[in-house]
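What you see is the complex with one protein chain gone and the rest in place.
The block that comes next holds subunit A.
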Amino acid sequence: MIRNGSLVSILYGSFGRLPSPINISYMWNFGSTIGLFLVSQILTGIFLTMHYVADVSMAFDSVVHIINEVNYGWVMRYMHMNGASFFLGFIYLHIGRGIYYKRYFSVNAWLVGVVLLALSMLTAFLGYVLPWGQMSFWGATVITNMVSAVPKYGTSIVFWLWGGFSVGAPTLTRFYTFHFLFPFLIAVFAVLHLYFIHGSGGSGNPLGPFSNSIKIPFWPYYGLKDILGFVIFYSIFLFVVFIYSDTFSDPDNYGKANPLVTPVHIKPEWYFLFAYAILRSIPNKLLGVISLVMSVLIFAFLPLSQQKFSLSIWHQFIFWFWVFDFMILTWLGGCPVKSMFNFMSQVFGLLYFFSFFFFSLL
């Protein structure tokens, strides 16, 4: 007998005998995979902090030192760098599964999920600045400057965020502090996310939110299925880390930050490009910033939708329409600012927001 309230009983109740729907598919693997990558990022990050120096004169060189001289430092660095892409990639797949199967009707879990998305994006942005390459510096400059769009106090807020009158040494050290802190905040919110999912009758399933008639224990069925998912996805991840390590990175970030030389094309990592396209497409700075923020926060409004648990053909059609719209916005975010691309960003940005309107009706 396991004592009630002990750690073992909590773990056993959450991952052992947890009653789970009998019919959840591989689309339900993404949540646990995100957890795997969070652990991977924390562990590789801890190893990187042993050699990284958060000072503008040494940050870039410390990263070069990690890659070239620290034993297996290159493994830690490229695992951490590509791990961020995989972490956010699986978050997007997880959100896509949630929208397709209308999981936003589990309101508490969904809203905690939106907080997790925002925290993860913020953590990734802060982390990208730390190597202090050209794209790190100029990406930080562009995005933090967005805050100056706030009426009246915007400029003061930006100077406060920077710790000076431009992105500099105080900015780097505070970004390092928050980049170290936020993953633990993400872990706390992830536990809260699980609490709400387990407390609302358990996981949804492909046929809707209710599955109380037939449940099977989490272990061994979904425990082993999740482990299979870990093996497959982590193998793909390691393949990218060891063979195609620079697939997701920008060549400009292999040069040290130079405040006097602006890169020709400043763009963030791929997982921010859809929002970047929406931001750039709007001529008005404040409206652009509001659109950027809303492109992420709009997920929080989905629980207000008309409650219909059926997955009508129209819901599916709009879902795939939205997915390809997201992909084309990602492509446009990486394109230079030219007339046709700008026009397309405006049109597809509008369609991105309209898709949520249709989700709420169908």
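Keep this in mind: a residue touches a chain if its C-beta (ideal position, glycine included) is under 8 Å from a C-beta of that chain, and two chains touch if they have at least 3 such contacts; residues count from 1.
In this section, contacts and distances are computed from a predicted model.
The complex appears with one chain absent; UniProt names that chain "Cytochrome b-c1 complex subunit 8" among the candidates "Exportin-4", "Nuclear pore complex protein Nup85", "RNA 3'-terminal phosphate cyclase-like protein" or "Cytochrome b-c1 complex subunit 8". Only one of A:Y92, A:F321 or A:F354 touches the absent chain when the whole complex is considered: A:F321. Of the listed residues A:G31, A:G98 or A:G202, the one in contact with the hidden chain in the full complex is A:G202.
Contact with the undisplayed chain is limited, among A:P19, A:G223, A:P303 or A:G334, to A:P19. Along subunit A, the points of touch with the absent chain fall at residues 4-5, 9-14, 19, 195, 198-202, 212, 215, 313, 316-317, 320-321, 323-325, 327-328, 331, 335, 338-341, 344, 348.
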